[in-house]
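See structure below.
One protein chain is absent from this view; the other protein chains keep their places.
Letters A, B and C mark the chains in the order given here, with residues in each chain numbered from 1 onward.
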Amino acid sequence: MVGGGQGAFIGAVHRIAARLDDCYELVAGALSADPARAHASAAELHIAPDRSYADFQAMAHAEAARPDGIDVVAIVTPNHLHAAPAIAFLQAGIHVICDKPLTSTMADAAALEAVVRGSDRVFGLTHNYTGYPLVRQAREMVAAGVLGEIRVVQVEYPQDWLTTRLEETGQKQAAWRTDPARSGAGGCVGDIGTHAFNLAEFVTGLAVEQVAAELTTFVPGRALDDNVQMLLRFAGGARGALWSSQVAPGNENGLRLRVYGTLGGLEWAQENPNVLTHAPFGAPPQLIRRAGAGSSAVAGHASRIPAGHPEGYLEGFAQLYRDMAAQITAHMAGREPDPACLLVPGIEAGMRGMRFITAAVASSAANAAWTAL
Amino acid sequence: MVGGGQGAFIGAVHRIAARLDDCYELVAGALSADPARAHASAAELHIAPDRSYADFQAMAHAEAARPDGIDVVAIVTPNHLHAAPAIAFLQAGIHVICDKPLTSTMADAAALEAVVRGSDRVFGLTHNYTGYPLVRQAREMVAAGVLGEIRVVQVEYPQDWLTTRLEETGQKQAAWRTDPARSGAGGCVGDIGTHAFNLAEFVTGLAVEQVAAELTTFVPGRALDDNVQMLLRFAGGARGALWSSQVAPGNENGLRLRVYGTLGGLEWAQENPNVLTHAPFGAPPQLIRRAGAGSSAVAGHASRIPAGHPEGYLEGFAQLYRDMAAQITAHMAGREPDPACLLVPGIEAGMRGMRFITAAVASSAANAAWTAL
Amino acid sequence: MVGGGQGAFIGAVHRIAARLDDCYELVAGALSADPARAHASAAELHIAPDRSYADFQAMAHAEAARPDGIDVVAIVTPNHLHAAPAIAFLQAGIHVICDKPLTSTMADAAALEAVVRGSDRVFGLTHNYTGYPLVRQAREMVAAGVLGEIRVVQVEYPQDWLTTRLEETGQKQAAWRTDPARSGAGGCVGDIGTHAFNLAEFVTGLAVEQVAAELTTFVPGRALDDNVQMLLRFAGGARGALWSSQVAPGNENGLRLRVYGTLGGLEWAQENPNVLTHAPFGAPPQLIRRAGAGSSAVAGHASRIPAGHPEGYLEGFAQLYRDMAAQITAHMAGREPDPACLLVPGIEAGMRGMRFITAAVASSAANAAWTAL
Partner (left out) sequence: MVGGGQGAFIGAVHRIAARLDDCYELVAGALSADPARAHASAAELHIAPDRSYADFQAMAHAEAARPDGIDVVAIVTPNHLHAAPAIAFLQAGIHVICDKPLTSTMADAAALEAVVRGSDRVFGLTHNYTGYPLVRQAREMVAAGVLGEIRVVQVEYPQDWLTTRLEETGQKQAAWRTDPARSGAGGCVGDIGTHAFNLAEFVTGLAVEQVAAELTTFVPGRALDDNVQMLLRFAGGARGALWSSQVAPGNENGLRLRVYGTLGGLEWAQENPNVLTHAPFGAPPQLIRRAGAGSSAVAGHASRIPAGHPEGYLEGFAQLYRDMAAQITAHMAGREPDPACLLVPGIEAGMRGMRFITAAVASSAANAAWTAL
């Protein structure tokens, strides 16, 4: 693991996700840019001292050289520190699981893309909401034509945690997420707008071609946007809107997708992820519940326990780890992975996300002019 | 009543609304442009034959001349037939309750506005969702500063009844609502987009200054838009988005408003109108229920029965009639009306709605360029 | 109307219900036992002074003697004043709409039953929840075998308005409802337990044969039960439980029914009455919405406006009035009424309710021993 030392948030989530299905063992890390914190963190996590590294370069070299070196690394640093370690590990022949968004700049993204495409190692990006069973089923239903031709896509991701200037209080998560040097040009749009965008493209299978975006910074003194509204034009003619916000009191992680086609509609919301509402046009809406009646094999693949016992965020996140393990195991064995494991977003989704952020920022700067991705 | 003969929809709603609180008696009408239908309809409604008129002009003249003539007329015709009768009755000294939107063209709207402003008669526009008790309470809470400074407004009104080309089947409601000659330049945007717009302005007390709109016609052969997405800029800096659709399967009358400010958020949805969610920032969201704890006097004024016994669409509609009756009674008595009765939308809201439709259509024609109202 | 003068609650509800569908005109009343209040109330309601009576006997005689006498009377007094006026009007040849429960004692109930059965006039009891469209559809679905053989029935009606000793504050509704002399032997069980019981029998079409009941009075000094839990045995072997409470904070009028059979389940809740959830065993639950897809003709008969525009308590109540009007009109015309109008509860349901109260009180007194109705 790179990043994820004491005081970090997403690193602990990755570790639980890795552990949940018993496919990984954490044995090495460069857990912090601060060496003392790195080693203290490693000790807490039972990483042997000789495998706690001061920096990712050292780790990549040393682990690649060990006969018992790591097979895969998880990169859980702030956005501006994704590209360099990912490149280093891939070049050392080590598979990579990287937090989203891909990087903080298009230049970094392009460099990383080149390396990924030139490598035969597996590269996975933790757009974790794609790990939810019913999100995958929604994708499958759209692909199977259950909704007919898609017309309308409404997606949103409101939060409220940055309603005040939290970054001034020393809160570490708020600090880097509102700092262009570490987050990139997008604030809210990069942090959670990308999740909404990714979910919309993942489920519909349609590419957003253009956005007309209004990025706003409501909290005085904040350096990046904290609220985003935009219109979307999809390939094939579907129309959509996206809203993400960090200043909408009462909302925690209100990611929600609605898709409407000629034959029906679908609705899914992250805060109660075990239900997918399917409304065939002209018939009563149906509540498809994870692992329950109407739940498909694709959803079952991403599920662990019976219907009515809720799975949540950690299980969805773990699903990406489980699928990545299956991909890596197949790779190491020289065989084709089970197709069900291939839904983990990779470099393509990562580049789409970067183009989305870039286009949204550019559109907003141009008074919400339509801007191509 | 003008319009509302056999086969009409909204006329019957107006009649129930008028009757519910026992403030009106229906005694005269020009119920249909088809004289036979007009008289047959009148007979069904126990209107005396000599007060069933072949056209609104005749009715306005005759009723104004009778000692027992009507005090107020309800105009429930399609949009293109609002202005002329409204003008005729006002000029005959008769108060007017008019269905929304105000008219089908800006020219008609301007003519009507001039007459209303030059008249001392009461003119009410049935933007009926403003009659719901908790909508009024939401407005009061915003005005009182409970949410602080407003930042974000999300409003939507999805339906699905025009998912197919219903207007080709002879369905009367669909036929005129998709016909530019009778509806005006806006389809979905005029029919229900205006409701969403009106609700947003009514509750926030903020004027939309500019829209960037994308109007789409998804059903082949349809002459007007059936789906609308737009960005909103409010006076004072709030930002919003509006979505209305007639092609979103699973949605019936999904009008829903969310407002977020520096101190809290509010959410209200028409399909379960007896609940208003108020989320003070940093505290658990609260469920304010009509006539229950936390429900204000303003809501109580618009309510009839105790909490937990749902009131619905007809009661909200009736509230406008009840308040109009109070206004007219005060007018006839030469006294000031109770301020609680003055929340009925009038010519100002009607003109706002017309400018909204006009700006949205123009913006969409200009590739979603920001367009001032 | 008998009862319903100033300060009353349910009288005003009956009047709105009667008015809503334009089938009734209020022309006479004995509105209060206090003559001054009776006449003042009558004047407010535009009842001619000569048809405002000091007591129901006078009213029954006088109205029966008038050529333009009333066709039907609504009795909206407290429970102990139902039987005598109902008998008087029936004997005077006037149809009767009576509030529930039937009476306050079994003796009164038996006397009234005898008169009703010996009369050819229509007698309706306003168990108003049976007027909701989807309650009627639920009944129809059960009768049609959609749920298979019924096994389990869970019904509840919690409120919270009597959590404190409200009857001591002068609140009129609380005062008579907690007074055995006016309510009868049942407090909560009579006031709202009967509604729950009636709903369960109405929808399932099954008779409760035995109850094992625990009636509790939680508020010190209160003379009647304010919380009721009981087990139910239905004819044919179904088992159930009923809970009603007036001391459950957070509940307003939480009437809710769940029915389960060999083939599926149904759920309906009064506070959002426009949705009926149907779960066929082994398939996703479906949301049947009033007037929407899956809504039946039976529900349509009890509905006024399109799906997604909520109807509520007053519309459900009005449905009983509308159906009673259809029955009375048919009776006066000497023809058979439309079967769809015959779902209004009558003397049979009233007697069932009385037996239910009696059995529940007796069971509770016998330490929850099973007691036959």
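Quick note on the criterion: a contact is a pair of C-beta atoms (placed from the backbone, for glycine too) under 8 Å apart; a residue touches a chain by one contact, two chains touch by 3 or more.
Values in this document were obtained by computation on a predicted structure and should not be read as measured data.
Enquirer: Going by the contact rule already stated, which one of C:Thr77, C:Gln173, C:Asn227 or C:Thr358 would touch the omitted chain in the full complex?
Expert: Going through C:Thr77, C:Gln173, C:Asn227 or C:Thr358 one by one, C:Asn227 is the residue touching the chain not shown.
Enquirer: Which one touches the absent chain: C:Gln6, C:Gln57, C:Thr105 or C:Gln154?
Expert: C:Gln154
Enquirer: Looking at C:Ala248, C:Met324, C:Ala359 or C:Leu373, which makes contact with the chain not pictured?
Expert: Of these options, the touching residue for the absent chain is C:Ala248.
Enquirer: For the chain left out of this view, which of A:Thr103, A:Thr126 or A:Gln159 touches it?
Expert: Within the whole complex, the residue contacting the unshown chain is A:Gln159.
Enquirer: Which positions on chain B touch the chain that was left off?
Expert: Touch with the absent chain occurs at residues 278, 282-289, 292-294.
Enquirer: Residues of chain A in contact with the chain that isn't shown?
Expert: Residues in contact with the chain left out: 9, 12-13, 15-16, 19-22, 159, 161, 251-254, 270-274, 289, 292, 304-315.
Enquirer: What chain C residues would touch the chain not displayed?
Expert: On the side of chain C, residues 147, 151-152, 154, 156, 160, 163-164, 212, 214, 216, 218, 227, 229-231, 233, 239-241, 243, 245, 247-251, 258, 260-265, 267, 277, 279-282, 285, 367-368, 370 touch the unshown chain.
The working rule: only the chains that are shown with their structure count from here on.
Enquirer: Compare the two sides of the chain B and chain C interface and say whether they are made mostly of the same residue numbers, over half shared, or of different ones.
Expert: Same: most residue numbers at the chain B-chain C interface appear in both copies.
Enquirer: Superposing the C-alpha atoms of chain A on chain B takes a rotation of how many degrees, nearest 5?
Expert: 180
Enquirer: Could you tell me the distance, in whole angstrom, between the mean C-alpha positions of chain A and chain C?
Expert: Those two chain centres are 55 Å apart.
Enquirer: Roughly how far is chain A from chain B, centre to centre by C-alpha average, rounded to an integer in Å?
Expert: One centre to the other, that is 43 Å.
Enquirer: Using CA atom averages as chain centres, what separation in Å is found between chain B and chain C?
Expert: The computed centroid separation for chain B versus chain C comes out at 35 Å.
Enquirer: Hey, what residues on chain A touch two or more of the other chains?
Expert: Residues 282, 285 of chain A each touch two or more of the other chains.
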